[in-house]
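Let me give you the structure first, and then I'll get to my questions.
In this view, the complex is presented without one of its protein chains, the others remaining in place.
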Amino acid sequence: MKENKVSDKRRDLSKVMPTVVQRIITSCSMEKCFQHLDATPIPARDAVAGAIQHARRLLFPGYFTQSVLASSNLEYCLKKDMTALYNALVKQIIFTAQHDCMRLEQFCVQCEESSRTKALQFIQALPNLREVLATDVYAAMEGDPAAKSFDEVITSYPGLFAITVQRLAHVLYKLKVPQLPRAMTEYAHSFTGIDIHPGARIGNSFFIDHGTGVVIGETTEIGHRVRLYQGVTLGALSMPKEAVERFRDKKRHPTIEDDVIIYSNTTILGGDTVIGARSTIGGNAWITESVPPDTKVYLKKPELIYSASGRRSPSEKHKNKMMFRFKGKRNAAGSYS
Amino acid sequence: MKENKVSDKRRDLSKVMPTVVQRIITSCSMEKCFQHLDATPIPARDAVAGAIQHARRLLFPGYFTQSVLASSNLEYCLKKDMTALYNALVKQIIFTAQHDCMRLEQFCVQCEESSRTKALQFIQALPNLREVLATDVYAAMEGDPAAKSFDEVITSYPGLFAITVQRLAHVLYKLKVPQLPRAMTEYAHSFTGIDIHPGARIGNSFFIDHGTGVVIGETTEIGHRVRLYQGVTLGALSMPKEAVERFRDKKRHPTIEDDVIIYSNTTILGGDTVIGARSTIGGNAWITESVPPDTKVYLKKPELIYSASGRRSPSEKHKNKMMFRFKGKRNAAGSYS
Partner (left out) sequence: MKENKVSDKRRDLSKVMPTVVQRIITSCSMEKCFQHLDATPIPARDAVAGAIQHARRLLFPGYFTQSVLASSNLEYCLKKDMTALYNALVKQIIFTAQHDCMRLEQFCVQCEESSRTKALQFIQALPNLREVLATDVYAAMEGDPAAKSFDEVITSYPGLFAITVQRLAHVLYKLKVPQLPRAMTEYAHSFTGIDIHPGARIGNSFFIDHGTGVVIGETTEIGHRVRLYQGVTLGALSMPKEAVERFRDKKRHPTIEDDVIIYSNTTILGGDTVIGARSTIGGNAWITESVPPDTKVYLKKPELIYSASGRRSPSEKHKNKMMFRFKGKRNAAGSYS
């Protein structure tokens, strides 16, 4: 009896399926914009993750493996990882190039050849990238009193992972590879909560501490030795919907000069906004105008309102066993019980 | 000798283990609340991830595969994914239903049958969901000047992933499937930093940009064409501990009407709070009262305090090679060196 019911329901699926499938097919054929049939595949998360992993092994040899990398094997291992990275990249870049040809209804002539050239240019950029990333590792060690060793920074710091991936993606962005750069930075974003657009131009010795919630927009320019904390947004000013198209290729995000520090949860907006060299921006600020060099900018301490919570009577309070180490000064604005 | 020591330590584990295991067992048997022995398994992260992946292939055919999806195969492929999704869902919904029966000490009569019906209702909801998600893709393209193509939005935008999963989970939430909806949105939360409760009711053409830190509570209602940025909270007002039970089924989160834009890191709280249609809420605001339609609300620019940082002498500053493009106006509150 129960068997029958179950098979009834199974029959229901086969009854229901043709209609549901047909409705999806019809709906797909109506939305031309994201028709994706007969199309070259798009870089999958796994492929992107694999390429990033190979690149990290080349940039920090010996760090991302569970077996010992002996000096005597170094050359062999680097060549092996480099070949794997090259092959993976060629495949993905060809995919995205062919895909763009299809999308823009162009005839695809030399996608394969130019993709191979781009993959090669990417490989050739690695030694320089390695040197820039070394400055980022030093910057983390110098900027964070909780950092115990370079190894810890390289293997566990989300900020270093995010900037590593962004620097890799930026090379592809400059080579005008479509889709792949953004897929790479989005992969890092999903791991770290740090969202750096592949287009952003970022100097040496860059350090992001903690990092969750950091957003750095496409046309941001950042100098050398800049330090950011969690929740910092370097973004665009709001614009009316009708202006979005007009701003698509303009500078919309701020410029941060050398040696600037920006504390947590501060928002800096606008393509004309420049934070001058060696300036420090306090936490929680909202800045839409330029700041001259050598300036400290802090939010005027917002007024806090203190009141007794009345959760306990005063006599009970004094019985409070837990040692209370209150050392604060009375706030001008508030009074406490 | 060294061998001996090591085996001593190994013997230590076997000496220590019985006590440790016994203490865990005793402690488990005392906490009835999360006794989970002899119990039906709970949806595992992998099972949840698999169901979401199948559903995405149905909702965006051709996007989430590394091989070409040919038009001629479309029907076959959709049916294959649909059957897999149905089977995975039936299994997980039965698990959660039986689990709830056990937890509530009910006799489990028709869990299996009603679970199959719910899985079927979910499948039937997919074509409509697909159409709603198409409006979300358009909204991202229109709302973000950095968006390069629909493909990029579909494959790389965390906001689209989060709302896709939430819309799927919301169908199951309305069908009163326990646990699974929340497990699904939490999966998306872990990837995107966007935490939308499966209970939230959200209109068409919804766009979240960047998204890290966004929180949308269970009883939130959102109209059509609403746009949010990173760090926006649509939450509940604080309540004393003793009130938590009383509020469990009440509307505790705000209502956002059509065409509203809410900029980054703004917090809007309370079940009676309504943001009227076509209003714009600036960034960093804290709102616990309703806002009428067609209104712009901005935080009064908080006072900033500027001071010379003294990190360099003025004469050195003028030697500063880096071009400084300062265009800001002098802030009434501050003075810079």
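Note that the chains take the letters A and B in the order they are written out, and that residue 1 is the start of every chain.
Throughout what follows, contacts are C-beta pairs under 8 Å (C-beta built on N, C-alpha and C of every residue); 3 or more make two chains touch, one makes a residue touch a chain.
Here the structure is a predicted model, which means the values were calculated and not measured.
Peer 1: Out of A:27, A:264 or A:288, which is the one that touches the chain we can't see?
Peer 2: In the complete complex, the chain left out is touched by residue A:264.
Peer 1: In the full complex, which bits of subunit B touch the chain not displayed? Write them out.
Peer 2: Here the touching residues of subunit B are 5-6, 9, 12-13, 16-17, 20-21, 23-25, 27-28, 31, 33-44, 46-47, 99-100, 103, 178-179, 182-183, 186, 189-190, 193, 195, 197, 199, 212-213, 215, 217-218, 223, 231, 233, 235-236, 238-239, 241, 244-245, 247-248, 252, 255, 257-259, 265, 267, 272-274, 276-280, 284-287, 289-300, 302.
Peer 1: Need a quick check: the contact residues on subunit A for the chain that isn't drawn.
Peer 2: Touching the missing chain: residues 58, 60-71, 74-75, 78-79, 82-83, 86, 112-113, 116-117, 120, 123-124, 126-127, 130-131, 134, 137-138, 142-146, 148-152, 154-158, 191-193, 210, 212-213, 230-231, 261, 263-265, 280, 282-284, 299, 301-312, 317, 320, 322, 324-329, 331, 333-334, 336-337.
Criterion: only the chains that are shown with their structure count from here on.
Peer 1: Measure off the straight-line distance from the CA centroid of subunit A to the CA centroid of subunit B, and report it in whole Å.
Peer 2: A distance of 18 Å separates the two centres.
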